[in-house]
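The other protein chains are all here in position, but one chain of the complex has been omitted.
All chains are identified by letter, namely A and B, in their written order; residue positions are counted from 1 within each chain.
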Amino acid sequence: MVPTHTHTQPIITAQDLCFSYPQATTAALQVINFSVEFGQFILLCGRTGSGKTTLLRQLVPALRPHGSITGSIEIAGQTGFVQQDPDNQIVTDLVFHELAFALENQGLPTQVIRRKVAEIATYFGLEYLLESPTHSLSGGQKQLLNLAATLVTDPDILVLDEPTSELDPIAAQNFLRHLARVNRELGTTIICCEHRLDEVLSLADRVFLMKKAGECVHTPTPKAAASTQPVQTAALLSYEPQEFVESCAEENKDYVLYLPEPTQIALALAPSDLPLDVRTGRTWLTNILPERSAQRAVEGSCVSQEKVSDATRTNPAITLRDLCFRYDKTEPYILTHLQASFSAGEIHAIVGGNASGKSTLLGLISGVLKSQLGKVKLTKGLRLAALTQNPKASFTCDTLREDLSNVTQHSTPVTPHSTPVILSERSESKDLALDLDPDTYPAADAVANITQQLGLTALLDRHPYDLSGGEAQKAALAKVLLTNPDILLLDEPTKGLDAQAKADIGQVLQNLAAAGKTILLVTHDLPFAARYTQTCSLLANGEIIATAPTRDFFIGNSFYTTPTQRMTRKIIDGCVTVADAATTLISQKD
Amino acid sequence: MGLIWVPAAKAAATIAGGSNLKKQARAGRRSYQSYALPQRFSLLHPGVMMLFFVAVLVVTLISYHPLLLLLSLVLAAAGVALYLGSRSLLQTFAWLIPSAVIVVGFNVLFNRRGATELATLQFFGSSFTFTQESLFFGASIALMLAAIMLWFRLYQHFMTSDRFLYLAAPVMPTTALAIAMVQRWIPLTKYRWQQIRRAQKSLQIDSGKRRRDQYRALTQSLSALMSWSMEDAIEAADSMQARGYRSKKEHRRTSFRAYRFTSTDAAATALIATLFAIATVTIFATTRDLAFFPVFRGADLLSPVGLAATLALMAFPLLIEGKEKLTWSLRTRIHSQ
Partner (left out) sequence: MHLLTSTLLVIAVLALAVFIYERSRPRPRELMPVVVLAALAILGRIVAMPIPNFQPATALIVLAGYFFGRGAGLMCGLLTALVSNMVMGQGPWTPWQMLAWGLVGYGAGVLGEYVQKRNSDISQESTPERAAARKRTLILQVIVVAYGTVASLLFGMVLDLQFFIAYAWETGWAGLITTWSMGFPMNVMHAASTLIFLGLTLVPWGRKLQRLKTKYGLRPF
């Protein structure tokens, strides 16, 4: 869609919109100008704290926060709003109650409500769930229900605040597919804030990029100057998708990580005519490669396999023998005769579909659950700690500082032979760690040490629930690390995190593994597993079907693998991560 | 609630109700149409059901005639056995009998009216007289208690929360919504509690040997549960607001009616209402002169019409299930020929 469609009516226009919360010193939104045309799909991007949620709430009249507002915002239509957490938005107990809720608020007669509920349920394929209690739905179904419950009043504009961040990748794709359908079939204008750009970028008509006040670009590039939006004072930049990805080569460099993998690969070579998904990525690849014969990859950033010596393989930290488990005697077994061993000093990933028993397996290893048959064996003397899926569950105090010192008070003191882990290469933290006498390792110093290494020092006095997703995950990790574990179990550590936060967590985990910790994580996030782990296991049908070094694991797959591997399969052999593909292509060019 | 029987009764009810809940959760659906048991009654409109339960309870509560109370008890027990199974009936009796014994004992011990002396106890110089009439009266009241409890057992089975809400929503929309929301928040709170305990366990916070530490960890988990629930509740409130709850426009909230009032329902309503009216009027008219003290009189004070109406009213579920059963058995016979 070209922005010069002068005949189309804007449905939302914001002019010089500024907003600040009461008693706040700085404005939350600064001089925002934009217009959204009828039926457009707008993708809103920006860093944590750039005011995305504040802006989205300005678009929903019922939720407009109190504060001082200047400039104008005009909305020509009714707005629906879908938030992040699928669970918290459902207010009633049964699916049909939930679907009827908005209609009841409008005071519609029974017959109309009946029909509309039936209609929307059929449109989204929820009719077989109508009488189910809402708590029995899966996360994906819940979020779909939220979408349906919002759309049931037929709003003109749909505003979504990171709707897929709490969903696993398959449920997220399903949700976004429905969203695209709503946009295409019903012509509903959509404004979606999302950091999973892989799926959304190819759907979007325009990309709005929000920047913090200091982040603003003062020297407009030729490309941006040519666009219709003024750049010099705006905290919101409007791009076409292609224009946006190209801008990531220069002024928006720090957004590269957020782009779909095919785009990232292409961006490493030439910043023009970039592919936005796997399909266009494959076309692009065949175009730039002279001959179509399969090529070998040059090994890139994927974790090197050399470290995995036979010695450590024969000396596993965790051994699982013949595990069988079910939750109730009337239910089928979730795990059947599961065998596995995980060697020390490595990062292992367990991947698999929904309800394949990944979290159950972690529960068994950590001892929260007890298996009916079989045995979990940990190497003697190793301490184990686990991080639950929702970081909110880890916090019990009013500030992060209290929360962290709470752990050191309660856990057994650090034993003399265990040396503090050095998480980052920063010299000052190394000194801090080495200066400490392990016998008199005071709690406050431990907290200071860990928080500094994880970059949490500035957040110590915040309430844990006021942290962003990435910060909360790191804080929960800090809490677990304070118990000084040798084995670390993580359940979906990247859920709800943006690309930058994922990279941070990945780095922390690698440092931990380098310090000799054994890390076992279950995840749906294949690119993360490919980038940061040494071995991968596929859990399906109640047992571990395959275990292999990460690279081999993904190269063997065509479907259940990373976007890069899907893009390069049969064209270049052995590319699993973006860095693999980019290095290979660059070396070919030379 | 204080008396011994109440907790005992509650415990029994929980065991029964609890296992029911578990079954529901496992099935993932409301078990409001359980196909294995007779279900004609559950197809009625909730309003008709409610009318039925109100009618039988009122009739039971206004009748003192032991025969009527016995009738009510027997038919309620038959209903429980039919819809919930005889095991459930036995379970209910397991705590009903002690409760009934308490009621009888209470009346015998403290009610000294009545002419026929049963026994006299000399106790520290004062004499206590127990009478036959008070025993008989106590037994009647115990019958009433048992009948009420059994009718409530059936009520519990049929008036599921969605039926109750359906009836309540037009009258008290906000309260009905609050009830639905509480029901939504119970499993959610439970889930959060499990998550918090799991996280605390894996942090080894409460693994310390000291009781004090364990206790502290527990209270911290509890307050975390409260804070977490409250934070999420705000998001739910926003979601309600975004979907037009209590919007500026002064709409009166309507409610989605999942049930239709069919002609069968109309017929059932007419029948129940008529029987109820006849039963009430005749019970009032005839048992006014019923007296337990000083001597029981009025055993003959029971009009045949009133008795028949009460019988028909209370046997209503049995009758319609019987009709259904007959239809099916006829059909099977026709098909088999």
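A few comments on the model shown:
Everything below uses one rule, namely that a residue touches a chain if its C-beta (ideal position, glycine included) is under 8 Å from a C-beta of that chain, and two chains touch if they have at least 3 such contacts.
In this text, all values refer to a predicted model and were calculated from it rather than measured experimentally.
One chain is not depicted; across the entire complex it touches A, B.
Per the touch definition above, the residue from B:Ala81, B:Ala237 or B:Ala315 contacting the chain not shown is B:Ala237.
Of A:Glu131, A:Glu251 or A:Asp398, it is A:Asp398 that touches the chain left out of the display.
Within the set B:Met181, B:Ile196 or B:Ala217, the residue that contacts the chain not displayed is B:Met181. For chain A, the residues touching the chain absent from view are 66, 398, 463. Take chain B: the residues that touch the chain left off the picture are 1-4, 6-7, 9-11, 13-14, 16-18, 21, 58, 61-62, 64, 103, 106-107, 109-111, 113, 134, 137, 141-142, 144-145, 148-149, 152-153, 155-156, 159, 161, 164, 172-175, 177-179, 181-183, 185-186, 188-190, 193, 219, 222-223, 225-227, 229-231, 233-234, 236-238, 240-241, 245-246.
Assume only the chains that are shown with their structure count from here on.
Centre-to-centre separation of chain A and chain B, using mean CA positions: 48 Å.
Residue ranges of chain B in contact with chain A, taken from their complex: 24-26, 28-30, 161-162, 165, 173, 177, 180-181, 183-184, 187-188, 191-192, 195-196, 198-206, 208, 213, 217, 220-221, 223-224, 227-228, 231-233, 235-236, 238-247, 251-258.
Considering their complex, residues 60, 62-63, 79-81, 83, 85, 87-94, 96-97, 100-110, 113-114, 117, 131-136, 146, 149-150, 153, 328, 330, 363, 366, 368, 384-390, 392-397, 406-407, 410-412, 465, 476, 479-480, 483, 489 of chain A touch chain B.
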